[in-house]
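What follows is part of the complex, with its chains left where they were.
Note that the chains are named A and B in the order they appear, and that numbering of residues resets to 1 at the start of each chain.
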Amino acid sequence: MFPKNCWYVACTPDELDNKPLGRRICNEPMVFYRDAEGKAVALEDFCPHRGAPLSLGYLEDGQLVCGYHGLKMGADGKTDSMPGQRVQSFPCIKRFAVHERYGFIWVWPSDADQADINLIPHLEWAENPDWAYGGGLYHIQCDYRLMIDNLMDLTHETYVHATSIGQKEIDEAPVHTKTVDGEVVTSRFMDNIMPPPFWQMALRANDLADDVPVDRWQICRFTPPSQVMIEVGVAHAGHGGYEAPAQYRANSTVVDFMTPETDTSIWYFWGMARDFKPHDQALTDSIREGQGKIFAEDQDMLERQQRNLLEYPERRLMKLNIDAGGVQSRRLLDKMIETEAEAG
Amino acid sequence: MFPKNCWYVACTPDELDNKPLGRRICNEPMVFYRDAEGKAVALEDFCPHRGAPLSLGYLEDGQLVCGYHGLKMGADGKTDSMPGQRVQSFPCIKRFAVHERYGFIWVWPSDADQADINLIPHLEWAENPDWAYGGGLYHIQCDYRLMIDNLMDLTHETYVHATSIGQKEIDEAPVHTKTVDGEVVTSRFMDNIMPPPFWQMALRANDLADDVPVDRWQICRFTPPSQVMIEVGVAHAGHGGYEAPAQYRANSTVVDFMTPETDTSIWYFWGMARDFKPHDQALTDSIREGQGKIFAEDQDMLERQQRNLLEYPERRLMKLNIDAGGVQSRRLLDKMIETEAEAG
């Protein structure tokens, strides 16, 4: 249950090296590669000749060649040539609209002609030289909506991530959720608390004392179909919290794209964007390593939750105030899916 | 096809340490733990909030805490508390009746209110200080009734356990099977034969000559739903066999509980109880090691038999005299299942 008339992150540029990349997205087997001009292309991963996966083939001057019998596929899904064959009447394969922006390759899994690159959500941090980004990719066996729930309700940090970013005060702070302009925002502010280990590390990285009370904030923003950006940070207590001047703050943006692979599995692109020391690659690497460990802690819980839900399909889950972020996000998704169903 | 209004061995006390234990029994996902008083508890392994498995959580002063969002579950299946929430209206989860006795945790997989601890079968050896016990647990992919068949027809020892307890004379001795007082007993007596390797070892452990003829016996007793106790032993020939005075005997009780996990898999608790040298822990360990090796020999046969039966569901198996133990055991089980179906 996912909308298909929309953009999803398909892969990162480093995954498109000199070989085609096979990746299933929204139940569609796709092959990704770069053409002669370096432009990303996505096609159905199915050779029209005998059904071989084109992703097992190779690239010749930016042209995709089937690794079975040498059929050369065009970037438009029409066969370009094949040794000893006239190819005009060969059936076409599906072409998917792709666009490279903000350091990701985006794909539109339904009709390519409807794809509008203006619909790719704007990512300020990705274009601003004052920001740096580092991230990774996990393959997780769960419905993408379980990951959205997870990210839109950070009380789980207290339990799943107890040794890094969790702390009791998250549970105790009230949470506010609203849907505005087609996005869901859920926020939590915790004043005058001690920073947990991850934030102590971040304070030190900002040359700030790590053993004094801080004001902490979490502002989660869901943008359909599958993006959650979370502004997180701490500031030395009493300097304005989220509004504090930069010299008192350590903050960053958690970046999450959960692209459905199937109904119960995702490609989870996670990362962190920050606007301090943007050129410090060692810091980027160290943050990525730390975040990677923290985010791996969710995997077992989500996969086991998924299995439990498959086992009891008739059970209705609870919708508490802390779940409002996930609930409102699903409402936007349901609307998109309904609109697509009506349209086509 | 198993009765559910009855007691099954769920786990052993050493499996309930400081963490919850997730275990599926009779197709029910359960979580086991000890409460603040050390009493064993079993609940459905499903958090009423978002369906996470409670067995991924932790224990806080004997209370089960969900590892996802910190819901605290009561031993009665009612949510006790959750940070920042009123929990009175939370849906309950299933509570299962459990009871610790004889060195095992027993569970009643259906309605807890019907559970009667007086129905746990009496195990003399477990309470008598003249006896010692050692055992283990195997997870086997077969219907629990295939294991009952296996244990109620020991002619397989000659073939499956040829190098330890098997010997030709088992096949040659007549077998007697009867159903008495809701139990099935099948027995075999082999007089004046040479002891096979396992019994030579047991004779030596009893300070008896191991190279002289013995009288050997096997008395298998099935108690529904899934318990087989086997009195096994040898005595120097001519001293009365099964009735021989202790100074001529080496004997013990093979202990088997095969708890259904699903229709085609079991938790197989196996062990051996003995009434000689009960305080000799090294002997207990050595017997357990030997028995563990022997009982592992059955696993492949049972799993492959199960796959063959799934492949040919319409075939009727033979019911020979040697199969009478299994056949009569299944009759008792069918009756229990039928009674349950009528009742509920």
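FYI, contacts are C-beta pairs under 8 Å (C-beta built on N, C-alpha and C of every residue); 3 or more make two chains touch, one makes a residue touch a chain.
These numbers were taken from a predicted model, which means no experiment stands behind them.
Of the full homomeric complex, 2 copies appear; what's the total?
Identical chains making up the full complex: 3 copies.
Note that only the chains that are shown with their structure count from here on.
How many angstrom lie between the centres of subunit A and subunit B, each centre taken as the mean Cα position?
48
Using the touch rule from the top, collect the residues of subunit A that touch subunit B in their complex.
149, 153, 155-156, 158-160, 171-172, 174, 300-301, 304-305, 308-309, 311-312, 315, 317-318, 320-323
Which residues of subunit B touch subunit A in their complex?
Spelled out, the residues of subunit B in touch with subunit A are 29, 45-46, 48-53, 56-57, 65-70, 82-85, 90-91.
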